[in-house]
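Excluded from the complex is one protein chain; the other protein chains are retained at their positions.
Chain nomenclature is as follows: A, B and C, assigned in order of appearance, with residue numbering initiated at 1 for each chain independently.
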Amino acid sequence: MKALVYHGPGKKSVDERPKPEIIDPTDAVVKILKTTICGTDLHILKGDVPTCTPGRILGHEGVGVIDAVGSAVRAFKPGDHVIISCISACGTCNYCRRSMYSHCVNGGWILGNTIDGTQADYVRTPYADTSLYHIPAGAEEDALVMLSDILPTGFECGVLNGKVEPGSIVAIVGSGPIGLAALLTAQFYSPAEIIMIDFDDNRLEVASRFGATSVINNKDGKAAEKVLAQTNGRGVDTAIEAVGVPASFITCQDIIAPGGVIANIGVHGVKADLHLERLWDRNITITTRLVDTVSTPMLLKTVQSHKLEPKRLITHRFKLDKILDAYETFGAAAKSGALKVLIEA
Amino acid sequence: MKALVYHGPGKKSVDERPKPEIIDPTDAVVKILKTTICGTDLHILKGDVPTCTPGRILGHEGVGVIDAVGSAVRAFKPGDHVIISCISACGTCNYCRRSMYSHCVNGGWILGNTIDGTQADYVRTPYADTSLYHIPAGAEEDALVMLSDILPTGFECGVLNGKVEPGSIVAIVGSGPIGLAALLTAQFYSPAEIIMIDFDDNRLEVASRFGATSVINNKDGKAAEKVLAQTNGRGVDTAIEAVGVPASFITCQDIIAPGGVIANIGVHGVKADLHLERLWDRNITITTRLVDTVSTPMLLKTVQSHKLEPKRLITHRFKLDKILDAYETFGAAAKSGALKVLIEA
Amino acid sequence: MKALVYHGPGKKSVDERPKPEIIDPTDAVVKILKTTICGTDLHILKGDVPTCTPGRILGHEGVGVIDAVGSAVRAFKPGDHVIISCISACGTCNYCRRSMYSHCVNGGWILGNTIDGTQADYVRTPYADTSLYHIPAGAEEDALVMLSDILPTGFECGVLNGKVEPGSIVAIVGSGPIGLAALLTAQFYSPAEIIMIDFDDNRLEVASRFGATSVINNKDGKAAEKVLAQTNGRGVDTAIEAVGVPASFITCQDIIAPGGVIANIGVHGVKADLHLERLWDRNITITTRLVDTVSTPMLLKTVQSHKLEPKRLITHRFKLDKILDAYETFGAAAKSGALKVLIEA
Partner (left out) sequence: MKALVYHGPGKKSVDERPKPEIIDPTDAVVKILKTTICGTDLHILKGDVPTCTPGRILGHEGVGVIDAVGSAVRAFKPGDHVIISCISACGTCNYCRRSMYSHCVNGGWILGNTIDGTQADYVRTPYADTSLYHIPAGAEEDALVMLSDILPTGFECGVLNGKVEPGSIVAIVGSGPIGLAALLTAQFYSPAEIIMIDFDDNRLEVASRFGATSVINNKDGKAAEKVLAQTNGRGVDTAIEAVGVPASFITCQDIIAPGGVIANIGVHGVKADLHLERLWDRNITITTRLVDTVSTPMLLKTVQSHKLEPKRLITHRFKLDKILDAYETFGAAAKSGALKVLIEA
């Protein structure tokens, strides 16, 4: 089969690889119908993810058809259409019992990281019963690949952790795909305002279309000042960090109201300053989270009931054999305007 | 009347001052029976609290007898014995409505800060109905001065924010009065372990008597290492910062388990590093809080039912005219072994 | 001034009464701009509310302008435009401290019940600071009279207590004004389905326009059967009782899924059967609640941000001197199609 293989920092190619087989009784093998590329895949390609070693098939997102299942798989059978979660959850360890699948001691984020991933014709998915989700009949499959990772990440790490509520004021720092995923799912809770902050006018224009009530281009470094001005100096109830750099985390600290929540989604490579000398008495909460994908069933229901349109995140489409072009388009998002690129196997 | 007056950095004296009077209809004047000294009073005396200007009577803790009430006070009458909360809550602003009295726009921490305080024969307390608490008949009044500030602070900022639960593992970094207050009140929730960390063996010995299941002297800088060793590398569910310096906040980051909470109580004068490069995917929560004193009624019930013995925190007693000695004893806690000093008016 | 006065079961008239005056320092006198009639007013007129004695001016809803305030009122001054909450909250008793204003020991539902109410040119409102709400500049005042009672009631007793969530399935039994208030505010949380049940096709038609995803006329007594059929036998996550009779409470029991919540809004005059022999092991929750009006500030924000349009509930308008006509229209809702009638002073 064809697969996108990582060959060390800066190197990748579409290679011919053997079709995967069932190893453990809880495994499934899934024929990939659609997959996509995540910002994390770009991190791997820069050599920033040491757990991912050369020779690895990348990709942790996808929808597909069950090809084979192990003897202990109860919930799926060949022919079933499924969403593949980016998180593999054994369902039995202490973390899984607490619905913290992200820290599953047997799984977690392993697909396209420590085991071969979804940017291929087939993938072996461990713990199928607790890591795959049935696609309802009649659903728009393309769009559901957005439920593998980006939408649960924006929702769980940003919106749920951020305690977005009816009437509340939310700021999202970073209007890339993950910030937009938070923007789309924050609207489940009818906040009064969602302020989107970025450096890129195109992305902010997308944010406006996606439901932001106001947008701020922070090129002049005055975003915090402006947010305070438009909230009568009080600040926001929820600040969602969707970039992953110290500066945007500082912006969150600058705009958070007493009693508010800073919900970090960003993947950070370095430490950041925490201004406890200003914040110790502000009754704030800061959260971090690797997505648990516990909200996938709920998100599926919101898609089915048209409260969420995942396909809005898809800007480009490629065939699997053109996945190198897809990487180029996604990697040059500032120029291409790419949000998520859909890859059809 | 006699009062302890702040005269600028490093300067204080016991002065003769006029007895306070009712100004607003929601005021009470309280004759002080007992008061105490808080670490914050020492901060003021160092000149670290610019809102507190020379001429101010210090003190934000106390029990006393109502001497007079304004025309709008419904819940109290002269002769009633009361606990004075360190936080004055108007009860009507948006923050008070959300039970965030700490950020009351009309009150908050004002006693012994922006208005005259409790280290005196009498004090005027604004918003009496929502800032004073009746002392039940038969209660041990001395001890209840611990409910003005230190016990609600340890409980709300440390234990409640820290989500201490039956069976959980708690570490408290800092075994001073506030850390000990957290230790006493954490036991309401039957955690499996409470690990106390400090540099002072005497304080750790007190912690052992107060219910710590293990103590670690961090003189060798190996506290984090030891905590991880005794938790099988997993870390703690709740880490309570009860010092207020970057190093102890870093210790909390080093020992927190995935899914855990770092609850900050400490008053910080400088920023601290937040190691988001390690913590972004650990699903942790960090909280800050100035005490709201919303738990005072609950704490009173736990005292009445003997689940909490506030007097364990009292190590020394002085008369009001010897309050300068009390300051000396409290300020030299390392030598004197002082936790809280009781001052009788 | 003019006022609608209750003169015993079945008797009411528009009388001339003296303008009310400030009694307590926490009082305000409000000039009424708009008021309305509540189902509870009809109960009083039937003689079903013994606490309301002849001679009482009815009405517990209204918007108006502050005419005078007592000496202890801080948040309001003459000329301020305000919403009058149906619940008077002293802000200081144990229940108020717990945000359970409904059970305020000094207030609660007293307006138009144990003290004179809002169906008049002026009303005295006790505890003004914690019982009135500022109307934001530019707001549509007419509609805000819906925030005095019906919208917080539908929201708090039905939606909040019912734990409506994104993706969940909600049934509302009763499509009268209060059921419709629950329907409008349930949509804050993006449930997948809202099933409305009633005996009146007109009311169900209104429900469809207001956002119900399906409606069931229960004339044939098969509502429960139909709800189970359309939920694959599982039932609903939230069942909201918005009638106040045993039969509709039984319907809720018949359709609730394991783990679900039955949130009662209805005012019940008799006991109901609780089928514990079927429900003891179903992990359900049943809640009752008299509105606390703690959500009024949040609801105001949702109105300001156009997530909620209160005026949709207003079907008829009358001048105060025609309030007897308004009562007739409202009392004959089945014929008149009245939801809420607006009365202009």
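Keep this in mind: a residue touches a chain if its C-beta (ideal position, glycine included) is under 8 Å from a C-beta of that chain, and two chains touch if they have at least 3 such contacts.
Keep in mind that this is a model prediction, so the values were computed, not measured.
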item: Contact partner of the left-out chain, one of A:129, A:254 or A:344; value: A:129
item: Residue among C:37, C:286 or C:326 touching the omitted chain; value: C:286
item: For subunit A, residues in touch with the removed chain; value: 24-26, 70-72, 74-75, 90-94, 96-97, 99, 106, 129-130, 294, 297
item: Residues belonging to subunit C that touch the chain removed from view; value: 95, 98, 100, 102-103, 244, 246, 249, 258-259, 264, 266-277, 279-290, 292
item: Touch list for subunit B against the chain that is not drawn; value: 165-168, 187-193, 213, 297-302, 304-305, 307
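Please note the rule applied: only the chains that are shown with their structure count from here on.
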item: Subunit B and subunit C, separation of their C-alpha mean positions in angstrom; value: 42
item: Subunit B: positions in contact with at least two other chains; value: none
